[in-house]
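Take a look at the structure set out below.
Of the protein chains in this complex, one is absent; all others appear in place.
To keep things simple, chains are lettered A and B as they appear, and every chain counts its residues starting from 1.
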Amino acid sequence: MSDEHAPHIHVTPMWIYIAVFLALAVGTLLTWWVSTIDLGMMNTPIALLIATIKAVLVILFFMHVIHSTRLTWVVVIASFLWLGVLFVLTFADYLTRMWKIY
Amino acid sequence: MSDIPLDDAVVEHHEHHPFLQHHFEDLGQQHEASTLGMWMFLSTEILFFGGVLCAYWVYRILYPEAWALGAEQQNKLYGGLNTIVLIISSLTMALAVRNAQLGKRKGTVAMLFATLVFGSTFMAVKGIEYWQHYHEGLFPGVHFTWNEVPALAPKVQLFMVFYWGMTGLHALHMVIGAGLLIWMMTRAWRGHFGPEYYGPVEIMGLYWHFVDIVWIFLFPFLYLIHGVHHV
Partner (left out) sequence: MSSVTLQDVRFVEPEGTRNYITHDYGALSWLLTKDHKRIAILYLFSITALFMLGGFFAVVMRIELLTPEGDLLTSDTYNKFFTLHGIVMIFFFLIPSIPAVLGNFLLPLMLGAKDLAFPKINLLSWYLYMIAAVMGLYIIITGGVDTGWTFYTPFSTQYSNTHVFGVTFAAFIVGFSSILTGLNFLVTIHRMRAPGLTWFRLPLFVWAMYATSIVQLLATPVLAITLVMLMFERVVHVGIFDPALGGDPLLFQHMFWFYSHPAVYIMILPAMGVASEVVAAFTRKKIFGYAFVAYSSLAIAFLGFLVWAHHMFVAGISVYSAMIFSFLSYFVAVPSAIKVFNWTATLYRASVALMTPMLYILGFIGLFTIGGVTGLFLAAIGLDVHVTDTYFVVAHFHYIMVGGAVMAYMAGLHYWWPKITGRMYPEWWARLAALLIFAGFNLTFFPQFILGYLGMPRRYHAYAPEFQVLNVMSTAGASVLAVGYALPLVYLIWSLWYGRKAGPNPWGAVGLEWATSSPPPMENFHETPVVTWDAYDYPAMMKAMGETQNV
């Protein structure tokens, strides 16, 4: 009985991989360029935004999450959510230390 | 019930795929389990790196000048080059998985090899950076020397702790990744992979892409801080 249920395959077309690669390269150059301009407070959020978009592209297309099961999505999202809890509640302390009570 | 002790008699000894492990019903279940397992491992890595990133951000908020000064010491050219190199290696890794899915034995080996080459390039450049930084006295501890703005020296040293620590952890993961790539190349060369069994290459890819994502964040965090400059 050799009809083991084989894994479900999705083969991503080449052009998607190339497109994502180009987007990542452009993103890298963009983030470098933006860091040389003084945008005051906006430098950091923009850098974070570009990095996040790059990471999302890698996750969705290189790591095939866009075709993955709902469970995979849950694991990915939950991990970042939990990390978010660490950041938010830790910073809840640090950012409020200087607040005055009265 | 027959006289045969049941645990000895395998009820149906059918031909099965050489890489189907016995506790799984079929290759599909095995593939799903191993992919899910790798994703869960990656979630631990997200929390692992995320933890040190949280510490990094706490101090970045507390010591913005020292952080900007620390980032200034980095070689942005090397860092940028390395980022591109790693992104290329991610592309070749994705293509390796694709080749495995399509049963292209030589293509899989070639792309895995390319990934290894680019990964090694990254590590070579990193090595050069480390060597330079060490000789500039930027390794934290007794050899740390920082002569500009002495008041900020301990905090710049703290930045360096995060620089060396985070890139070091990242590099360690790449070294492990390189070892895994060699293993995968060997298996691919032996023709283990095809449309019905490509899981190991896929989960190798997941690991490699994760290491790439870590660097995607480390590059702007450690090299590209646009901050206040102290005269």
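Quick note on the criterion: a residue touches a chain if its C-beta (ideal position, glycine included) is under 8 Å from a C-beta of that chain, and two chains touch if they have at least 3 such contacts.
None of the values given here were measured: they were computed from a predicted structure.
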item	value
Selected residue (touches chain absent from view) among B:Lys155, B:His173, B:His192 or B:His226	B:Lys155
Interface with the undisplayed chain - residues on chain B	1, 5-8, 11, 22-25, 29, 32-33, 36-37, 40-41, 43-45, 47-52, 54-55, 58, 62-63, 140-142, 154-155, 157-158, 161, 165, 169
Those residues of chain A which, in the complete complex, touch the missing chain	71, 78-79, 82, 85-86, 89-90, 92-94, 96-97, 99, 101
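Throughout what follows, only the chains that are shown with their structure count from here on.
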item	value
Chain A partner contacts - residues on chain B that touch it in the complex	12, 14-17, 20, 25-29, 31-32, 35-36, 39-40, 42-43, 46-47, 50-51, 54, 57-58, 61-62, 76, 80, 83-84, 87-88, 90-91, 93-95, 98, 101-102, 195-199, 202, 205-206, 209-210, 212-213, 216-217, 219-220, 224-226
Interface residues, chain A side, partner chain B - complex	1-2, 4-9, 11-12, 14, 17-18, 20-21, 24-25, 28-29, 31-32, 35-39, 43, 47-48, 50-51, 54-55, 58-59, 61-64, 68-69, 71-72, 75-76, 78-80, 82-83, 86-87, 90-91, 94-95
